[in-house]
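One structure is given here, and the rest of the page talks about it.
== chain A ==
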Amino acid sequence: MRPPTGDYPLRLEDEHIPMVRFQNVTKRYGDLVVLDSLDLDVEEGEMVTIIGPSGSGKTTVLRMLMALEMIDDGVIYLEGEPMTHMVKNGTLIRADKKYLRRQRLNIGMCFQHFNLFPHMTALENCIEAPIQVLGLSKTEAVERARDLLDMVGLLEKSDEHPSRLSGGQKQRVAIARSLAMRPKVMLFDEVTSALDPEVIGEVTQVIRKLVDKHNLTMLMVTHQMGFAREISDRVCFFYDGKIEEQGAPEQLFENPERERTQQFLSAVLEAT
Partner candidate 1 sequence: MFDWRWEFVGDILPRLLKATGNTLLAALLGYGIAVVLGLILALAQRTHYPLLNRTVREFVEFIRSTPLVLQIFFVFYVGPQFGIMLSPWTAGMIAIGLHYASYLSEVYRAGIDSVPMGQWEAATSLSLSAARTYSRIIIPQAIPTAFAGMGNYLVGIFKDTPMLSVIGVAELMHTANAIGSEHYRFLEPYTLVGLIFLAISLPTAGALRKAEGKIRENMGLR
Partner candidate 2 sequence: MTFIEFLKTYGPQLANGSVTTVMQTLLAAGLAILIALIAGLMRLSHSRLIYGAATVYIEVFRGTSLLVQLYWIFFVLPLFGLSLEKFTAGFIAVGMNLGAYGAELVRGGILSVPKGQWEAATALSMSPAKMMRRIIFPQAFLNMLPPWGNLLIELLKGTALVALISVADLMFVARKINGVTYLSAQAFGTALIIYYLMSRGLITPFMRWLEGVMTRKLGKA
């Protein structure tokens, strides 16, 4: 239980506290440095999109925030409280399992390959954690799940198993499943990459709705530049585990300053 090296506050006490703060976050797999002293703030209600070449660490950022794995250095803060660490005897120590489970409640995640539970119906997928983790009654959980399935346009598919749903429908159920936990931050990892082109729209439509109607904080990895540009408050271009460039979408897409950003964007435009 090594404390993080360097100086980290036990909690953020500035007058303005970001929803999420990555401070000096490093993640390695063996010798490979996947995230390299990353600093990133996400404000409450902000939609931040991450773009960048394959292998640049985009997924890793989300997985670290979801605490699917431990970071090697640095601290992630959530609403000013440390998320990856906890305070003990006036210092930060690695969060234990219990602390992590409580912190994870604030965060929802949607995966590229949906990861729906195949042996449960759409509705069962959406009520499992609210009942088991949040302690909702079955009636409450079902009501909440049906509202959300209705919101993503799949109320009539409530009793279907995932194997009977199309890719786009699966992803919409997965979004509903995450939202049922009422997270403060939603993470989307290439949620349209595994989909056939004609059903991508139904998923982006749902995300658009979330942005317009709810004040959710969102962090999204995508290869759909048009969608990113239209919907984001800020776009971060990742390269080699670092943020190479970030800014408002118009600025980053129209006047990228860095050469790597320009190369990446022209290569992506070439492909579409």
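For the reader, a short list of remarks on this structure follows.
The definition used in the following text is that a residue touches a chain if its C-beta (ideal position, glycine included) is under 8 Å from a C-beta of that chain, and two chains touch if they have at least 3 such contacts; residues count from 1.
Selection rule: all candidates are chains of the complex that A comes from, given by their letters.
It should be emphasised that the depicted structure is a prediction, and the values quoted were computed from it without experimental measurement.
Of the candidates listed (1 or 2), only one touches chain A in this complex, namely 1. Every residue of chain A that touches candidate 1 in the complex is listed here, in rising order: 63, 66-68, 101-102, 104-105, 107-109, 111, 113-121, 128-129, 132-133, 161-164, 177-178, 181.
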